[in-house]
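Omission of a single protein chain aside, the complex is shown with its protein chains in their original locations.
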Amino acid sequence: MATNIGVIGTGNIGSFHVRTLSTQVSGAAVTAVFDVDGERAKALADDVGARAHATADGVIVDDEVDAVLIASPGPLHPQQVMACLDVGKPVLCEKPLGVTSAECLAILDAEITGGRQLVQVGFMRRYDPGYLQVKGALDSGQIGEPLMVHCVHRNPTVPPSFQADMAITDSVVHEIDTSRWLLGEEIVAVTVLAGRKSPHARSDDPQLVLFETASGVLVDLESFVNCQYGYDVRCELVGSEGVVNLDGPGLTAITKSAARSTAVPADWRMRFGPAYVVELQEWVDSVTSGVYAGADAWDGYAATAVAEAGLRARAQRTRVEVDLVERPTFYPGPR
Amino acid sequence: MATNIGVIGTGNIGSFHVRTLSTQVSGAAVTAVFDVDGERAKALADDVGARAHATADGVIVDDEVDAVLIASPGPLHPQQVMACLDVGKPVLCEKPLGVTSAECLAILDAEITGGRQLVQVGFMRRYDPGYLQVKGALDSGQIGEPLMVHCVHRNPTVPPSFQADMAITDSVVHEIDTSRWLLGEEIVAVTVLAGRKSPHARSDDPQLVLFETASGVLVDLESFVNCQYGYDVRCELVGSEGVVNLDGPGLTAITKSAARSTAVPADWRMRFGPAYVVELQEWVDSVTSGVYAGADAWDGYAATAVAEAGLRARAQRTRVEVDLVERPTFYPGPR
Amino acid sequence: MATNIGVIGTGNIGSFHVRTLSTQVSGAAVTAVFDVDGERAKALADDVGARAHATADGVIVDDEVDAVLIASPGPLHPQQVMACLDVGKPVLCEKPLGVTSAECLAILDAEITGGRQLVQVGFMRRYDPGYLQVKGALDSGQIGEPLMVHCVHRNPTVPPSFQADMAITDSVVHEIDTSRWLLGEEIVAVTVLAGRKSPHARSDDPQLVLFETASGVLVDLESFVNCQYGYDVRCELVGSEGVVNLDGPGLTAITKSAARSTAVPADWRMRFGPAYVVELQEWVDSVTSGVYAGADAWDGYAATAVAEAGLRARAQRTRVEVDLVERPTFYPGPR
Partner (left out) sequence: MATNIGVIGTGNIGSFHVRTLSTQVSGAAVTAVFDVDGERAKALADDVGARAHATADGVIVDDEVDAVLIASPGPLHPQQVMACLDVGKPVLCEKPLGVTSAECLAILDAEITGGRQLVQVGFMRRYDPGYLQVKGALDSGQIGEPLMVHCVHRNPTVPPSFQADMAITDSVVHEIDTSRWLLGEEIVAVTVLAGRKSPHARSDDPQLVLFETASGVLVDLESFVNCQYGYDVRCELVGSEGVVNLDGPGLTAITKSAARSTAVPADWRMRFGPAYVVELQEWVDSVTSGVYAGADAWDGYAATAVAEAGLRARAQRTRVEVDLVERPTFYPGPR
């Protein structure tokens, strides 16, 4: 009766998903997993009563897999998503849908050919109660028309393997999606400016990223991957009649040693852990109902296309326009 | 493979639990329900694929029920809990465990005789992230020894059926449990003072309730069931080296019309809904593991005994000492 | 053209007043000072261009003194205030007006006999912007009728010379005045309960003080003079339609090392320094206009009478009723 899930990639985020699906989601069972590190996959599979496959395709074609969650490295996503579409199985793909927009467009074609939505992209912030309140405040009309958005996205540090471009593709991409989703429109241009370089940074960091939307809303984002102090994500949406602010989620304050302090989350897991649980629950429910509410393949394509423009904008330190194909009517567009 | 749950009582809280167990809890299925309103029970049962029984006992003895959740009116709890103990099934009983401490003591005896823990009492605040942070701050030692606690518990309004005593038995009882749990010790005396009476109140309201614990910590609580503006629960624990504050859970603020505002929850469901989900998940997990971390029968007994003292303290407007039996070694005591 | 002020007592608070009057108050000049420590008085007098007298009376009768500020030890206040009344000079007396209510009553008699208001008592919180907002919220009617008040008054530490009674007479006395002033009515009974004793305290500390007002409003106050972390004064006024909170005055927050922190004032000077400036400016203006808006002699008497009841309540750990004389029509009463 449970929906059987196969998970590809059991690293940091993949193993987190496997455990969440197995212990916190109603109606779900992880039945198959794959990872290039076979031992890691085997150990995790044993823990949750799943089978460890020797290949990703093994998971996808497994008869005991109803739907697939892809948490492998980004460059592998398109081929694996396409394989899911080939066998007609719903797939939740961690971002990015594809590293290039061309790869994403191929997925769109395949999904349209199949005739029904099977792809969801893992933009979990859409399930965060705080972001939902921001969207609710805007959609209710109480702050008027959206005019500007100010965002902050800070990570304490990045590992040595972190490449400069990843600030755009791995971090800023979340604000690309939240901006499109909150405002319900496409981003048409990107500019990336360097702030003064942190002594802790190897490449330009922090950076100021500017998005312009189709209707002229200006979104500015401080992207800072070496802020040292914690994982801090904030958003202020400025409307014509008022403003809504998403601050850090401080539940308690400790007053001690001459200061009143609220903890900042240490990492994405502490900040967005609950959002992932909701995302997985709603996705599992969607597999049954066939109705998906999260980011779809078009959203995944648009995010990649804007990130591509962002990479050029960053490299050239100039404003770059986003080049989107005409949206197929199959997809409803940003909402 | 799922744990099959029978639910007794499908009113406000009972139906909330049925839906939560069916849609948000991993490894759980609601297989049987009962309510005095047979039609209501039937409709809900059909929704979630359960069977509606003609009696509460029918649920308890149903072979397809592994564990029972009791959400019936308080006076029925003791008999129903005892019936669960008779058949050796784990039971999560909404508060109160019993209306009188004598009833609770009978349950303790029965559980001890059975030789293993089967009873959990539904004090959901123990699963609230904010309360857990308060407890964490104290247990970590960073605020020193606990000295005082200031609590606020406000409801917007109460229905016409609300009796004056219910402020103690239905509302204050939550702070009885959180005080014992946070401080890890028993409450030894209660005083209830009347504030100036609200024009919206039918009986004394707000009231100031004082608890004294075994080690001398003084807990004061504003109990106000007609505050008009929302459901507002707060807690400040004063330690010898610092203070920890649990404020309302405001994620976002709207600035408009000359003010910056954060919403106050409208009711307990908005405030503690997520805590109930965690409570049910952990309880379902406990049914399998046999290890329960929530409030046990002793906690339920102690809460009722303190509430009894509170009722006398309120009626007589005097300080009343709590009369607890010696704690059986079967129970670990407040923690 | 400036109003010439004589200051009696140039200790901690007295010298603070002398400097404030000399550098931050319009239309004021300090022309005479006295202190038992003659050298200290002389040095301060030289700094601000004043004359140091050999006695307090010398200041009071000095022809170049238009008005007197008394910042000497409390037991000396009544005699010095009476001397000011004898010569018909306005006097701002630091709290307490008198150590006993009998002393205060004698002052009331003398002032009434003189036929015009000359006495103001230095309850500076009445000039704090935050307290004024609390009073404004209540007086505007927007939170309805006042029903309860929750107060916190914490000091980091107290010196070895601190006597247990001083928690009532020096610290709690501020909430006695603010409660009367905010609510516009007298306090009729006091209870003082001991919390668990801080390991840093020599006598019971923290304590929970309860005031009952004429209309039945219940005021609770945590008095904690060894809280370690800072000087923290807060107030929450609960009305029938809403609540107003006076929190600490945090202007900025620093986010660092995994926490977002706001500084707590280190002492009364940091917290209420600006209020003292306003108090002195308005008092100096009153000397010219003859119209006083601050705490008057009746307020000073009432504060002492309630503090006397508080001392008995503390000693006997019982509720003590406040015994006020009938208010002379000369005084408008609390407002």
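Remarks
Letters A, B and C mark the chains in the order given here, with residues in each chain numbered from 1 onward.
Operating definition for what follows: contacts are C-beta pairs under 8 Å (C-beta built on N, C-alpha and C of every residue); 3 or more make two chains touch, one makes a residue touch a chain.
Predicted model only: the values in this text are computed from it and were never measured.
Residue in contact with the omitted chain (choice from C:Val25, C:Val65, C:Ala110 or C:Met124): C:Val25. Within the complete assembly, B:Gly250 is the residue of B:Gly250, B:Gly273 or B:Pro328 that touches the hidden chain. Against the chain not displayed here, chain A makes contact via residues 144-148, 150, 152, 193-200, 206, 208, 210, 213, 215-218, 220, 222, 224, 227-229, 238, 240-243. Seen from chain C, the chain kept out of the figure touches residues 2, 22-28, 129-130, 133-134, 137, 142-143, 241-247, 249, 251-257, 263, 274, 281, 285. On the side of chain B, touch with the chain left out of the figure occurs at residues 228-230, 232, 248, 250, 255-264, 266.
Following the convention adopted for this analysis, only the chains that are shown with their structure count from here on.
Mostly identical positions are employed by chain A and chain C in their mutual contact, as over half of the interface residue numbers are shared between these two copies.
With centres computed as the average of Cα coordinates, no chain lies farther from chain C than A. With centres taken as mean Cα positions, chain C sits 44 Å from chain B. With touch defined as above, residues shared between interfaces to two or more other chains in chain C number as follows: 228-229.
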